[in-house]
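Rather than the whole complex, this shows some of its chains in their spots.
Each chain carries a letter (A and B) given by its place in the written order, and its residues are counted from 1.
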Amino acid sequence: MRHPEAKTRLPTLGEEPGVLLPVSGNGAEAGDGVPLIRLLDYGPERCEETQFRSIAEGLAYQPKGKVQWLNVYGLQEPEVLKVIGDRFGLHPLVLEDILNARQRPKLEDYGSYLFFAARVFHYQEGSGRLGYHQVYLVIGKGFVITFQNQSIGLFQGLRDRLHSGKGLARQRGADFLAYSLIDAIIDDYFGVLDAFTLRVEKADSTLLGNRDNGVLRTIHRLKHDSLRFRRALLPLRDALNQATRGDHPHFGDESRIYLRDAYDHTLHLIESLESSRDMVSGMLDLYLSNQSNRLNVQMRVLTVITIIFMPLTLIVGIYGMNFEYMPELHWRYGYFTVLAGMLVISSLLGYYFWKKRWI
Amino acid sequence: MRHPEAKTRLPTLGEEPGVLLPVSGNGAEAGDGVPLIRLLDYGPERCEETQFRSIAEGLAYQPKGKVQWLNVYGLQEPEVLKVIGDRFGLHPLVLEDILNARQRPKLEDYGSYLFFAARVFHYQEGSGRLGYHQVYLVIGKGFVITFQNQSIGLFQGLRDRLHSGKGLARQRGADFLAYSLIDAIIDDYFGVLDAFTLRVEKADSTLLGNRDNGVLRTIHRLKHDSLRFRRALLPLRDALNQATRGDHPHFGDESRIYLRDAYDHTLHLIESLESSRDMVSGMLDLYLSNQSNRLNVQMRVLTVITIIFMPLTLIVGIYGMNFEYMPELHWRYGYFTVLAGMLVISSLLGYYFWKKRWI
């Protein structure tokens, strides 16, 4: 049971907080390791997408639409992040959080913008392990910046809708964009929780056929996964609840109704997760009780066999004794009488145990 | 143990929130698959029921009484829902929630109306599984709209009372109607929890006769059912508590007293449920302890039998040895002495174990 979150990164060990260090080994690359920055600049009438090749190019860009959505992938380069942070006036701690690949879900108010951190899960192709990606949102007046390690297609649907101009998204402001992004994150959970439920059901159906500890390992892994989901969903719920309550001026009343809906979906996700967890717990009980049942059956068989054979063995032992004077030995049908007697005894015992339902 | 809520519908996956999608496979039909819309238009003096054949017919209707109760069954047609939503000014998210067949119980304030979602349970005819239906209430000024997938007779009693004019219902406004509908939902829970309690008792009475894991499966199913009830009742309680506290101007003071009573009934339901859950937990303990007891008995029998027969078998083995010089073999009554000795030994051992209460 290798601990999936074993290596705790020491964020600022011996370093001042707010100093940005590259995170190596996160494998967060978009093609050639160069961070990929994409801008969607849109309003009710138009939507334009620009992909920046260099930082200078980005700084030179003049926004045209009502809302700007800056999508940044791959963050090994603290330099790039620093430039973006300076451009939008982000606090050093926000940048440090973004570089830190193990941020817990949260919503923080920095006055002129909100910082939202979330986590999306997926089952890895080969190992079947549960992996995750961090997603960060900076929600400001008229703009939203999203940060991801890799392009995982999370916001593809929203991008398509913005391009095609279908739906409300292009009519509304940056707060509705932020909501739509959060909604996309929540939708992603529905998918991965379905996959989780399927795994639970599969484990359940092979539960009683197995004898080894493999099942137990599987149960514990499922339990562990459910705890990881839980640990991501509970702070997400709290963050959405906080956003819904109206403490932040960044969300308008209309968007807040939508956020309440997103909050409701998280509650739903959590309940669905709890339901799966109950099932996993039930599996553990069932497995242990089944082991105990099996032991019972084996012991019953052993006891019955012993009780039937021991008297018979004693009888044949008796007539194997070498006493000079043993009258039965000389009877004409002694041997057959004994055989018949043994048959009767074993039949009676067998019948008795059959009646007692021990066989 | 097939998971009853396994398939999580992805409400807006890749779609914009608020876009209505037909839910197929919900089997929600009233006769010929056409949604059934029924209007009860009443006041202290009169009560008139109209069933709309077409949407146009409905839109043309002029209300005459003080209160309108629009009862809508079968919701595969997002079109119909959209027309109703436009007519009463419902928020797109409300409509999406109504289409979504797995909404959790809640009470939401949309300013000019309240949206109330609940769930009623029933045991399915054939499988004995616990199924449920969603019920939605939109409570506005002078009107209440109820949405159900199927006609399940939930509000039949109230309809009869409105027609006959007995009781208070016709004297009061839309808030009392809303209360009466909620009360009917809660009454339905009393029935299904009775059925649940009966199942618990039946399982309890067959608990110790059984040997296989079937009992355990049953116990786990009952536990699971109780969790499902719990998950429906707890948010229902919270919603009623919220309605009682007086945050919503939709309920008058008089209706609020009635709501407090409904709230009290939910508390009662929850306690009754907890009581059944305790019983189920006790059954599990009892079952496991019974398994352990049985193992104890079997082992005791095995041990006693072994202890009694092993010395006897040794003795007959001794006199089966072929030594040339074994004086006992030549005794006149050697054989009978040995038999008598064996009888004495086994009697003493038997007496000993009987005294120790091992037999």
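A few comments on the model shown:
Basically, a residue touches a chain if its C-beta (ideal position, glycine included) is under 8 Å from a C-beta of that chain, and two chains touch if they have at least 3 such contacts.
Given the structure is predicted, the values throughout are model-derived calculations rather than measurements.
The total count of identical chains across the complete complex in this file is 5, with 2 shown in place.
Here is the rule we use: only the chains that are shown with their structure count from here on.
Inter-chain centre distance (chain A to chain B, centres taken as mean C-alpha positions): 27 Å.
Residues 157, 161, 166-169, 180, 183, 187, 190-191, 193-194, 197-198, 200-201, 204, 208, 257-258, 260-262, 264-265, 267-268, 271-272, 274-276, 278-279, 282-283, 285-286, 289-290, 292-293, 295-296, 299-300, 302-303, 306-307, 310-311, 313-314, 317-318, 320-326, 357-358 of chain A are the ones that touch chain B when the two sit in their complex. Taken in their complex, chain B has these residues touching chain A: 1-3, 5-19, 91, 93, 96-97, 102-104, 106, 108, 110, 211-213, 216-217, 220, 223-224, 227-228, 231, 284, 287-288, 291-292, 294-295, 298-299, 301-302, 305-306, 309, 312-313, 316-317, 319-322, 326, 328-335, 338-339.
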